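Only a single protein chain was left out; the remaining protein chains are all shown in position.
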Amino acid sequence: MDILYFAWVRERIGLPKEKIETKAETVSQLVHELRAREERYEVAFSDLSALRVALDQELSDFDAPLTGVREVAFFPPMTGG
Amino acid sequence: MDILYFAWVRERIGLPKEKIETKAETVSQLVHELRAREERYEVAFSDLSALRVALDQELSDFDAPLTGVREVAFFPPMTGG
Amino acid sequence: MKISVQKEPFDLGAEANAFADGDMSNGAIVTFTGVVRDLAHGDLDVMEIEHYPGMTEKALNKIASEAQERWSLGDVLVIHRHGRLAPGDQIMMVATASPHRKDAFEAAEFLMDYLKSRAPFWKKEFTGKSADWVAAKDEDEVALNRW
Partner (left out) sequence: MKISVQKEPFDLGAEANAFADGDMSNGAIVTFTGVVRDLAHGDLDVMEIEHYPGMTEKALNKIASEAQERWSLGDVLVIHRHGRLAPGDQIMMVATASPHRKDAFEAAEFLMDYLKSRAPFWKKEFTGKSADWVAAKDEDEVALNRW
């Protein structure tokens, strides 16, 4: 599964993209796994209300299932326009 | 006093502008005078709700006094934009 | 503030660029452009726009000044043509600049609503078989209640 990070999430974790093997069934479980890895993940994911998630390039929720998902992206609230 | 007519008011009366001498104290009195002149005026002023009036190039009302006014214009509701 | 009442065509792109270049400090720029269209019968040849020279300029200045008082605006542009126009011709445009997109949008809508029924222009439509003055729309009068 491809995990992408944008904006300050990318900066805190220190990379824009990584491939991971996971058995997580939901976004929340995936976040739990990532947080357990290293402090930089723990810091980046410490406040989920400050984060948004997209599954296969569609905005989604932290409860959403990961079944069939190939690309997960984490980023702060968007500031377009 | 200069009297100006625009759009179908101009067409019905048959001229864009005329100078008149009047003792009318309000727009209504002036309209009354004009209507008494000839049938084309009578027709043009038959429905005041379909007309607007400007005094010295400011939108006004049919009750408004004519004191000091040099230019009166009659026209249908505007259709700009 | 630029107000122009003119017979000549204007270049939307050139006007929009000049307006934007003249106002670098405002993050939001809105333009509205009106185009002669033939909705009613499909056989419009010419639209003739009559106006009240002198009063037109005063009315447009007043409308634009009122917009600048009511919203946080940088520059304001109003161009309105008169004379003979064909379907597809651009009749008029307004442009507003503001630090806030909401102000730029609202001010442009306000300008348009007032132009529609408070600026002394009258449109006459010529088709092959008729020539009719365009009637003012109730909805345009109602639109003013918003402001």
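Per-chain residue numbering starts at 1, and chain names A, B and C are given in the order in which the chains are listed.
We adopt the following convention: a contact is a pair of C-beta atoms (placed from the backbone, for glycine too) under 8 Å apart; a residue touches a chain by one contact, two chains touch by 3 or more.
Worth saying up front: this structure is predicted, and the values here are computed from it rather than measured.
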- [ ] Specify the shown partners of the omitted chain in the complete complex.
- [x] A, C
Task: subunit A residues touching the omitted chain (full complex) - done: 4, 6-8, 10, 54, 57-59, 73, 75-81
TODO: In the full complex, which bits of subunit C touch the chain not displayed? Write them out.
DONE: 11-17, 20, 24-37, 39, 87-88, 90, 99, 101-102, 104-105, 108-109, 112, 143
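Rule of thumb we're sticking to: only the chains that are shown with their structure count from here on.
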- [ ] Round to the nearest whole Å and give the separation of the Cα centres of subunit B and subunit C.
- [x] 26
TODO: Compute the distance, rounded to whole Å, between the mean C-alpha positions of subunit A and subunit C.
DONE: 48
